[in-house]
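All protein chains but one are shown in place.
We call the chains A and B, going by the order they appear; numbering starts again at 1 in every chain.
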Amino acid sequence: MVEQTLNGCQLGVMLFLMAAGLTLVFGIMDFINLAHGTFYMIGAFVGATSFVHSGSFAVGLVAAVAGAALAAVVLERTALKRLYSDSHLNQVLATYALILTFNEAVKVIWGPQPIFAPTPAFLSGSVTLVPGLDYPIYRLAVLILGSVLALALWFLIGRTRFGMQVRAGATHRETVQALGVNIGAVNAGVFALGAGLAGFAGFMAGPILAVQVGMGEQILIMTFVVVVIGGLGSVRGAFFGALLVGLADTWSRAMLPGLLRLLMPPSSADAIAAGVASLAVYLLMAIVLAVRPQGLFPRHG
Amino acid sequence: MAETEPLIDVRGLSRSFGALRANDGIDLTVLPGEIHAVIGPNGAGKTTMIGLLAGEVAPDAGAIRFRGQDITGLTVQERALRGLARSFQITSLCRGFTALENVMLAVQARSDHSFRFLRRVHRDRALVDPARDALDAMGLLARADTCASYLSHGEQRQLELAIALAMQPALLLLDEPAAGMSPDETRRLVAIINGLRRRTGVLLVEHDMDTVFALADRITVLVYGKVIATGTPDAIRADPAVRDAYLGHATVAA
Partner (left out) sequence: MADALSGASGRLRLSVGAGGAILLALPWILVALDEPFFIGVCVRFLAYGLAAAALDLILGYGGLVSFGQAAFFGIGAYTAGVMIHHATDGSVLLAWPIAIGGSTHALLVLPLAALVAAALAAGIGVISLRTGGVYFIMITLAFAQMVYFIVLSFPQYGGTDGLMLMARNAAPGLDLADETTLYYVSLVALAAFLWFGRRLARSRFGMVLRGARENERRMRALGFAIVRYRLAAFVISGAVTGLAGALLANQSGFVSPDLLSWQRSGEIMVMVVLGGMGTLFGPVLGAVALLLLEEVLQGWTEHWMLILGPLLLGVVLFTRGGLWGALSGERAGDG
């Protein structure tokens, strides 16, 4: 149970890193980016490959974040910034086209099969947290590193000059522009920041999940659930939404098979439990929406 | 007697936005057939008050009774169906629809329901005829088949009023109907609103003092979210508190 809770928190932290980028980009540019999961995938592939070739986990990490951020800035400057004032429908279609393109490009470069993302030697093995509870060091590292990043993000948005410009840009675009702040640079910066976080999440998820084409969309849809629950445009909402979703998903996967085995033969219990468990987060979303259609932390008021 | 019972009776209506008390304990009545103007300097809370009455903004405190029923908790569309219509300060039309279609929607809204899937609205005389009448009353009939987005600003304001008329409301909330109108258009507007007197209650929020004093049976003065005076135009002109707080800063029709 403690182990599952830690796993849930760890998934929650990853989802938060994804949701933060998505929600910042939406809050500031009013842009809905379906290709956000693509940055996660890029981070995973570029990072794992760099790690394997260089032998250094740190090089892999830097390459993952830089690769995702670079892809984001290039896309933002060449194509996506033209869509900020366009309809959400066109934003969705354009970024859908980007998903198709990048998924295929990754298939061309890395092939259709999942690639191997090794766990670094210094993070392999388990640690005894309390007597009787061994927990993989790597997962613990993901949890800690992700939490540190979440704190850093909170500091960046809440306490720095860049964060001030970002927050001001979200509410008083024209005023900020008139004061001489380069909105274009701030936008690109936010995009790069969000993509970098996604790239980081993708890289860290590599040794835990499969690094394969389609991984971006899987997490993207989960991330949508997170921001719908938390309230779009709110970083605080993204944080609590991510934790809720992470825990709901992990707990239901861990506990449902046991519960259902009380009612039916193990083989069918496991099959049905796997199906029902993957519904848990969507049911959670439906319940939240039924009670609070604007999410738990609506942006205005 | 029904004549003496107010059409709308507002008691202690309050709404704050953060530290700003936009509306602070507003008391207000509009009698049947009365034209009641609300004036006040910018930031007095007039737009908030319209929002509260129309149901777009939820009050923190206070109650609204309309035709003898408490409507404080009702939604915008429930209030509209009970006969409370509003015009928008910033013109708010269905821009891709023609002038006629915009008014037809208002006629359609007060018919029982709109779950009719096959009959074409343009052949539906129950919709077209009243809509054309409302356009005619505003002098807009010649523009009936023009797309709303191609109408001039003044024409859009007139269409806005035609829509409100077509709803045949018991009480009409007019939010700065003369804003941006030419003197000619304003004269026509004053004549039309005058024509509503004794038939429809009108709550008029307006900056143009000539229009207000030409039309209003009674005037309520709002300053910093509070009612500082209510009375006939003559009484308001003579009220020292009003002069002090408001009229002193503006050019008044003496």
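Just so we're on the same page, a residue touches a chain if its C-beta (ideal position, glycine included) is under 8 Å from a C-beta of that chain, and two chains touch if they have at least 3 such contacts.
Note that the structure is a prediction, hence the values are computed from the model and not measured.
The chain that is not drawn here is touched, among residues A:Val92, A:Ile183 or A:Ile208, by A:Val92.
Only one of A:Val73, A:Leu145 or A:Ile221 touches the absent chain when the whole complex is considered: A:Ile221.
Here the missing chain is touched by one residue of B:His122, B:His153 or B:Arg198, and it is B:His122.
In the full complex, subunit B touches the omitted chain through residues 54, 56, 75-78, 80-81, 85-86, 88, 92-97, 101, 104-106, 108-110, 114-122, 124, 127, 163, 167. In the full complex, subunit A contacts the hidden chain through residues 26, 32, 79, 82-83, 88-90, 92-94, 96-105, 107-108, 217, 221, 224-225, 227-228, 232, 271-272, 274-276, 278-279, 282-283, 285-286, 289-290, 293-294.
Methods note: only the chains that are shown with their structure count from here on.
Inter-chain centre distance (subunit A to subunit B, centres taken as mean C-alpha positions): 48 Å.
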